[in-house]
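Comments concern the structure below.
One protein chain is absent from this view; the other protein chains keep their places.
Order of writing sets the labels: A, B and C. Residues in every chain begin at 1.
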Amino acid sequence: MDFTPHTEGDIATMLGKLGLGSTVDLYRHLPGQVVLDRPLDLDPGLAEPDVMAMVDQFASHNTPLVCFAGGGIYDHFLPSVVRSLTMRPEFVTSYTPYQPEVSQGVLQLLFEFQSMVASITGLPVANASLYDGATAVAEAVHMAVAATGRQAVWLSRGLSPGIRQAVVTMAAAQSIEVVEHPLVDGRTSWSEQTPEPAALVLAQPNYLGMVESYEDMVSLAKPMGALAIASVDPMTLGLLRTPGSAGCDVAVAEGQPLGNPMSFGGPVVGLFATTRDHVRRLPGRLVGRTVDGEGRPGFVLTLRAREQDIRRQRATSNICTNQTLNAIGSAIHLAWLGPHGLRRVGEFSAHKARYLAGRLEELPGVSLANKRGFLREFAVVLPLDPDEAVAAMAERGFLAGIPLGAEYPELSGGLLVAVTERRTRHQLDSYVDALKEVIAGG
Amino acid sequence: MDFTPHTEGDIATMLGKLGLGSTVDLYRHLPGQVVLDRPLDLDPGLAEPDVMAMVDQFASHNTPLVCFAGGGIYDHFLPSVVRSLTMRPEFVTSYTPYQPEVSQGVLQLLFEFQSMVASITGLPVANASLYDGATAVAEAVHMAVAATGRQAVWLSRGLSPGIRQAVVTMAAAQSIEVVEHPLVDGRTSWSEQTPEPAALVLAQPNYLGMVESYEDMVSLAKPMGALAIASVDPMTLGLLRTPGSAGCDVAVAEGQPLGNPMSFGGPVVGLFATTRDHVRRLPGRLVGRTVDGEGRPGFVLTLRAREQDIRRQRATSNICTNQTLNAIGSAIHLAWLGPHGLRRVGEFSAHKARYLAGRLEELPGVSLANKRGFLREFAVVLPLDPDEAVAAMAERGFLAGIPLGAEYPELSGGLLVAVTERRTRHQLDSYVDALKEVIAGG
Amino acid sequence: MGDVGAGRASSAPLSGGDAEPTLRDLSSHGRRVWSLPELDVPSSDLGLPELAEAPPDLPEVSEHDLVMHVTRLAQRNFAVDLGAYPLGSCTMKYNPKVCDWAAEHPGFRDLHPETPAAMAQGALEVLLAAEEVLCEVTGMERATFQPPAGAAGEVTGLLIMRGWHSSQGDPRRVVLIPDSAHGTNPASVTLAGYETVEVPSDERGMVDVAALRAALDDQVAGLMLTNPNTLGLFEEDIGEITEAVHSVGGLVYYDGANLNAILGIARPGDMGFDIVHSNLHKTFATPHGGGGPGAGPVAVRESLVPFLPGPLPARGADGELRWEMPEHSIGRVHGNHGNFLVVLRALTYMRALGGDGMRRVAERAVLNARYLAELVRPEFDIPYDRPCMHEFVASARRLKQRNGVRAMDVAKALLDRGFHSPTVYFPLIVDEALMVEPTETQSRETVEALAAALLDIAGDDPDAVRASPVRTPVGRLDEGRAARTLDINWDSW
Partner (left out) sequence: MGDVGAGRASSAPLSGGDAEPTLRDLSSHGRRVWSLPELDVPSSDLGLPELAEAPPDLPEVSEHDLVMHVTRLAQRNFAVDLGAYPLGSCTMKYNPKVCDWAAEHPGFRDLHPETPAAMAQGALEVLLAAEEVLCEVTGMERATFQPPAGAAGEVTGLLIMRGWHSSQGDPRRVVLIPDSAHGTNPASVTLAGYETVEVPSDERGMVDVAALRAALDDQVAGLMLTNPNTLGLFEEDIGEITEAVHSVGGLVYYDGANLNAILGIARPGDMGFDIVHSNLHKTFATPHGGGGPGAGPVAVRESLVPFLPGPLPARGADGELRWEMPEHSIGRVHGNHGNFLVVLRALTYMRALGGDGMRRVAERAVLNARYLAELVRPEFDIPYDRPCMHEFVASARRLKQRNGVRAMDVAKALLDRGFHSPTVYFPLIVDEALMVEPTETQSRETVEALAAALLDIAGDDPDAVRASPVRTPVGRLDEGRAARTLDINWDSW
């Protein structure tokens, strides 16, 4: 395919104006030794039908499975209206709203996104998106370090391995000390440590699906002058107390379930909300409402002085291109859900998860890592190697869950199982039957 | 699902303003005996995920087949850009451009459609679409009857059965005499008949895929004062002389291959073009360019006095809602193709058809109804019942073609096979292999 | 904040600007979008007499130019997705996105119409399922989905009428239609080979039953009627009317354009209608596509089933669906199976609503119309002033008398206020008619904003109203010039 519009005549006219003989002359000032003296070693371009055949073929090498995996990315129902609105070419093919007068669409939707993220987190200051849930935690820690001037952070082991890794990688480069606090009975067991941390961070519900106590974290953090950071699951926010109302200083989230397909894990979107105290330390873009010369309301990027293009090495973050379109999807999905839809998704997922957990417990040799206290995700301990179980379940059409042993040696037979409202009773029952077979056969 | 936005409060407010107690009161003036005294006997409404599951399930009851059927509807390549532009919600969710000031998008695209249809048919006056290729022929005949005041029409048996039926049905109601002229060696053999006809109509290429002689029809029609009408295949118009240049008075076409998926046969679109003489007798909508009060160019529906809403029982046609969106798709696809793409599609389809025909001829007991003179569609005579062959080929993944025996008893073993540029050599060879198997097994 | 009322397109996207060049203007020799794989079979000499030397003269543009062109044009178009579209008789309700999804399902979109029934069971199931719902809603026995629009449904219905009378050995000549009828009705009557005789409306805006009785004789094949009629009024004498037509051996045809008003409330079959078309693009929320495609299925009562176009899907003893031709079928009325994807959209909508959802639709469509009529009453007359159903016809005659502002001016001024206009000058029996149909998917706020806009126009400077629209991409266009110059093709001709 060729997306350039140049005819031979155009090229001749343009080269003529430039006094050049051929397009090769456009590069004649390049030092000879760096100019490639051969064509790229790539196949010739494909025509559109062949491009589509190629994609179909790659896709056919993936096996569609009924999804019981979660760990941050969930198979919730994505309404058709959300996707079709999000994919409006005016959003898809524009860029960061540097010229607000012709970017009111993106800007207003981001303002609405911020407002709704503030609502579901109970924290008034939300930014216009970050890359994903993991980076959002890293950015929150970074902000806490800047706010407190302390070089340590306490992480709950209930944060997903991916999140902890993101923080550790960033912390290592910046000489921030990371202390992990263990899970006991599936919940974080905080303990006093030195040095005093910039922040305490937990996941709500945690990676094993368990609902944590905000109180435990907040009551420890506050007297120390540390920030309380919660990494929350947005689809539980219709059910659970908001982190803001529970006293957290920062709430971050992996926003994928809001308006974004699973997409093999990306693009997804990070949500970030905090208290008014930290507005000037906020990472990422922020949209504010203002007026034009005639008093007409309009939206602009604001507090730009925090950002890399102005503040350079002293910026609050290096983020430039972020996940705007995914944030727009989240905003539209939140509007689709409304308060009651959000609650309903959380409830139904939880009821279905509990139904499945109950049925799984009846299988020989199967037990729950933690009997209660979870919502739509839980850890189950199997009488066989979870990796093998996953492989055998895949042959039966199920993505059974995420094996836990590698990251949580204490749960060596553990499998993390997620259940969304999309799973029908029939699928749950079939899952149980298939697992029974696998256990019997193994 | 519920698409009404009314809250309980809204309903109360509105009823209050109307002095009504409940929504039932809205209907209290209806005569009691016609009011339904029970709920509709329909299932309760489905939620969106269930609606989607329903559609998926229906779809799964169709068997995807590699398509070698044509007969008016063809499996050409539909470029992604064509479909995504055509499906812009501003086009999809608007209606007939009665208010041109807010309908310039649809109007200009229809103007462009008209211009391009004029170009490919070689006739200057094209309308803004009719229902489909069959109705387009019936409308052409209707127009010829009005133009000549004669109550007879001559049809080539090379017109598809569907088209002939459409004309016959319409003609019967209006006491128009229809005379069919036979095919000899796959081409129309015209002969003088009485009474003098309003028009002669042929298909180019005809239903059996054969390229007809325009000359034969035109030279007969002209001296009699009858109109020469050609029902053409748009995807051959990059290759063949235009009907206009060959002296035809009207060209019509089934426009499906231009910008429209096969869609189980609908919605498709009828193209209609004629000479300047007949512009005031044109059926359907017509868009013209004009200016506004400030001299800015703009488009409007024009010659509206021909239409049903103004002329009522004396209208040139009863058409109101037509196939605008499909015509927009055709316009965009024509722009995608351009002159060379249109020619290339025609050429490649023909080369592939001839390759397949050549290979089929080698099979035992298989012969071509007509050895040469076709482009991308041809009739093959099989040594077994074509209906059975189609069924057996379907089990092998092919839609083998359209059995001809029912409509053309002289071709009782006949199968009409269409080959588009989408078919790969591998598919053609596999088709031959499968048919060989079927013949051997039968 | 938010000084635009709900349901109202910001006029911004549609306000004055530059013209968009045509594809011809954008074309440059040698540019291309088309993209096809190389030929993978031997090429042979096509050698045919009718071959052209050169391909036709079509534009040559790049993909980016094509995209910009069409996208910019799209933004020059009002639509249901942008704002309230109270175009009377057209039922411009919200078209659910899930139905768009359904119509793009590859399992249907890529299906050839000649696929043997055994391999297209899903498609036949869709047709049968939609037929079942339609028959229950209309009180009919069976239906065909072949007619691609309402007008095509009308001809189909009239041909069934003709078939039935012929089968009785009693072909007839005349079809009666009320003077308030839609233009397609008489045009279809002509196409079906009948003569139209008009029946006047009475002072209530309904069929004048005495006049109807006077027109009835043994040459009357039938009566075509819309109910609610085009004034938005329910024909209260409907029982008497259908009985009277039946008493002279005629049949009664229901023009279902206004079915939305009575979904689940009353059924044409129970009113005595024999043949019913409905517009899926109105009642059943399939989008109007800038003027189509629609679908105009025709349903009939039991005695007329043998005359239906065919083939129809029928379930065999083995549970499989096959095609069957009705015994005395008038034949096919479409080259294939009608606008199938439109039917699929409608079925999706029907099932999403269910029985109670349909009734809710009707009630709220009527509630919105009745409420809007009440709100605009201070400035607009409602000549046939009875409780309206899903739409009402107001008259701008007071404005016209007062300061020469006509219905069309009101329409144009509405465009400037971010709304589409109502249908104007129809039905013909109302002076300066504004036919207003808000539909059930507009909110109370939107209905109120629409009313406020109409009242605002009535109170506005008449010169300003007559000069409108001024915030649209073009101002009022010179239609006379269009008809005179006939610039209908970018090539001069």
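We adopt the following convention: contacts are C-beta pairs under 8 Å (C-beta built on N, C-alpha and C of every residue); 3 or more make two chains touch, one makes a residue touch a chain.
Because the structure is a prediction, the values reported are computed rather than measured.
Enquirer: What are the shown chains that the left-out chain touches?
Expert: A, B, C
Enquirer: With respect to the chain omitted from the figure, which of A:140, A:183, A:199 or A:319 is a touching residue?
Expert: Checking each option in A:140, A:183, A:199 or A:319, the one touching the absent chain turns out to be A:319.
Enquirer: Going by the contact rule already stated, which one of C:36, C:58, C:82 or C:366 would touch the omitted chain in the full complex?
Expert: Residue touching the absent chain, from the options given: C:82.
Enquirer: Extract the touching residues of chain C with respect to the undisplayed chain.
Expert: Considering the whole complex, chain C reaches the absent chain at 1-4, 6-7, 9-22, 25-26, 28, 31, 62-65, 67-68, 71-72, 75-76, 79-83, 94, 96-97, 418, 441-443, 445, 471, 473.
Enquirer: For chain B, enumerate the residues touching the unshown chain of the complex.
Expert: 1-5, 7-10, 46-50, 79-81, 84-85, 89, 289, 297
Quick note on the criterion: only the chains that are shown with their structure count from here on.
Enquirer: Could you give the separation in Å between the centres of chain B and chain C, each centre being the mean of its C-alpha atoms?
Expert: 20
Enquirer: I'd like the Å distance between the centres of chain A and chain B, where a centre is the mean of that chain's Cα atoms.
Expert: Chain A and chain B have C-alpha centres separated by 47 Å.
Enquirer: Return the residues of chain B touching two or more other chains; collapse runs of consecutive numbers into ranges.
Expert: If we look for residues of chain B contacting two or more partner chains, we find 48, 52, 77, 79, 89.
Enquirer: Could you say which residues in chain C touch two or more other chains, in rising order?
Expert: 31-32, 35-36, 61, 63, 67, 71, 96, 98, 100-101 - these are the residues of chain C that touch more than one other chain.
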